[in-house]
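In this view, the complex is presented without one of its protein chains, the others remaining in place.
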Amino acid sequence: MKQAYQCTSTVVQLATVRALHVNPSDSTPIWSQIEEGLRRLVASGALAPGAAVPSVRDLARELSVNPATVAKAYQRLAEAGVLSVRRGDGTYVADAPRAMGRPMRQRAMREGALRYASLAATLGSTLPESAQELAAAWRRLAGAKGDER
Amino acid sequence: MNPTNASVPAAVESLTVRYGRATACADVSLSVARGAVYALLGRNGAGKSSLVRCLLGQQRPSSGRAMLFGEDVWKARARLMARVGVVPEEPDAPPAMTARQIAGFCRRLYPSWDQAGVDRRLERFGVPPGVPFGRLSKGEKGEVVLAMALGHAPELLVLDDPTLGLDAVARKDLYEELIGELADRGTTVFLTTHDLSGVEGIATRAGILKDGRLVLDEEMETLKARFRRIRYGNDRSGERSAFGTELDAFEAVRVRVRGWGIDAVVSNFAESLFEQFRMIDGVVDAEVSPMSLEEIFLAVVGEKREEGKNT
Partner (left out) sequence: MRGLAATARREIEEHRIALLAAFVAGLLAAGAPLLSFHGGYPREVREAAAVFVALAFAAGLSISLGSSVLSREIANRRIGFFFARPISSAAIWGGKLAGSAAVAAGAAALVLLPSFLINHARFSREIGSILLAGAALALAVLLPIAHALGIVFRSRLPRLGADLALFVLAAAAIALTSRWLIGETAVDAWRRAAIALACLLLGAVVAAGFAAVARGRADIQEAHRALSRLLWPVVLGAAALFAAYAKWIVSVGPGDLAWIWVSPAPRGDWVTVTGRAPSRAGDNALFLLETSTGEFVKLKNGYARPVFSADGRAAVWLETSSSVSFLSLLSRPEWMGSSRPVRFYRFALGERSAGPSPTDVLFSSPPRAWAISSDGTRLAAVNDETGGASANFVSVYELSTARLLAAAAIPPQVGAHLLFLTPDHLRIYLEESLGRGAANDVARQLAISEMDVIGKKLIETGRMGPFAGFLVLRTDPGASRAIVVDRRGRKMTLHDGRSGRQIALLSSGERRSRNAAFLGDGRIVQVESSDTGTRVRIFSSDGEEQRMIPIRFGPGWRIGLGGEILPGLIVVAVRSEKAADWRDSECLLVDTRTGQTRSIGEHLSPAVAIAWWGRHDPSWYPAAGSEATRLFLDARGSLIHLDASTGERRVILAGHPSP
């Protein structure tokens, strides 16, 4: 008989991050998938600012991945200001997205846009179609965030 | 002992193991970095168990050597085993010993033994401590062995096919314990396995033994990055089925010609190369998809068939 030892808050956290779909077989590195997934959850409001995220240990066990991978994703997100690490306390979603200098934000946005544009072009999409999709995605995120509130 | 090698938890150098005329391992060299999780893959009889036995100092290689923490393990086995936890393929504790007695036996041998931790683990697994080992189920046996292996907080864990014969729940439990250990102590892990999907997320480096030779020894990330499956049609020759040299840049490992086109596993994928590929005359409907560790393994150790190649 296994003992259920997880405490309630962790259950809530893990339920939330189950929305993170990590596929080890995917060509993207796992840490990158975790990073992207967490970003999405924060952006959609599923993870509210100030909410606790599972510990590296717990998330790694849940996803069945190497803790170093999770640690790397958390580190990158912490450096990017999405997460904040409180020593001895755990890891939390940052209260507010860190104010990034405009040049840096522009560069990050440019990189993301280039990726999106390459994807669309290789699929044979057109600019209007791409822009349409982009706007729809933005709305979906905002809507989700609105639902949360 | 080379001081810089002391930081390498496990390594084999030009290891060759022969049984009479048969060769189990031929000139294998690999090294497991500190904190890494190294998964050694191979078909049955490929030489994995022989390598593990040499690595644990239980068998003398015919030539070459096995090193733990920079020392030859054949010579210094007893001392080195204090820093290693071993989970063998077959649980080999004496059948008459109960889990409690096994823990009592081990406790005297390791200065760093954490009996409370072992007790907690056994309780968590639900293993009865007073039942003789021989009467436990396969899963319970494995759990006891794992608990004993972790009981002295080893720097290196060596597991030989730890999920053999375990059901899905027991497998998950094992991986969770392993991951917990990795998270808490940063233990180095060397394991051999047939459960490729299970270790895919956990392993940091993989090696593939084929007929005693190490044909692949690479970080998981780069492995994933360069292996792809490409499906396309070749319009050039009028039959969609034949293929020529268009795949050469990708260093195809296995190519299958099907009715609808060509199904190729390539080992040197890059986005730029793929762009060029799509623009080759005759290549149509090109699709690329990532490969799981299992698929990569099958491609590497399976037979190459190059049917219908136009040279």
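Every chain is named by a letter (A and B) in the order it is written, and numbering of its residues begins at 1.
What we mean here is this: a residue touches a chain if its C-beta (ideal position, glycine included) is under 8 Å from a C-beta of that chain, and two chains touch if they have at least 3 such contacts.
As the structure is a computational prediction, the values presented were derived from the model and not from experiment.
Asks: Touched by the hidden chain, which of the shown chains?
Replies: B
Asks: Going by the contact rule already stated, which one of B:Ala10, B:Val37, B:Leu51 or B:Met81 would touch the omitted chain in the full complex?
Replies: The single option touching the absent chain is B:Met81.
Asks: Thinking of the whole complex, not just what is shown, which of B:Ala10, B:Met67 or B:Cys106 touches the missing chain?
Replies: B:Cys106
Asks: Just one of B:Ala10, B:Val28, B:Ala46 or B:Ala93 touches the chain that is missing; which is it?
Replies: The missing chain is touched by B:Ala93.
Asks: Can you list where subunit B touches the absent chain?
Replies: 53, 56-60, 77-82, 84, 86, 88, 90, 92-94, 96-97, 101, 105-106, 108-110
Quick note on the criterion: only the chains that are shown with their structure count from here on.
Asks: Given the complex with subunit B, which residues does subunit A contribute to the contact?
Replies: Answer in residue numbers: 1-3, 5, 22, 24-27, 29-30, 56-57, 60-61, 63-69.
Asks: What part of subunit B is in contact with subunit A in the complex they form?
Replies: Within the complex, subunit B contacts subunit A at residues 35, 37, 123-126, 172, 175-176, 179-180, 182-184, 197-198, 200-204, 221, 224-225, 228, 290-293, 295.
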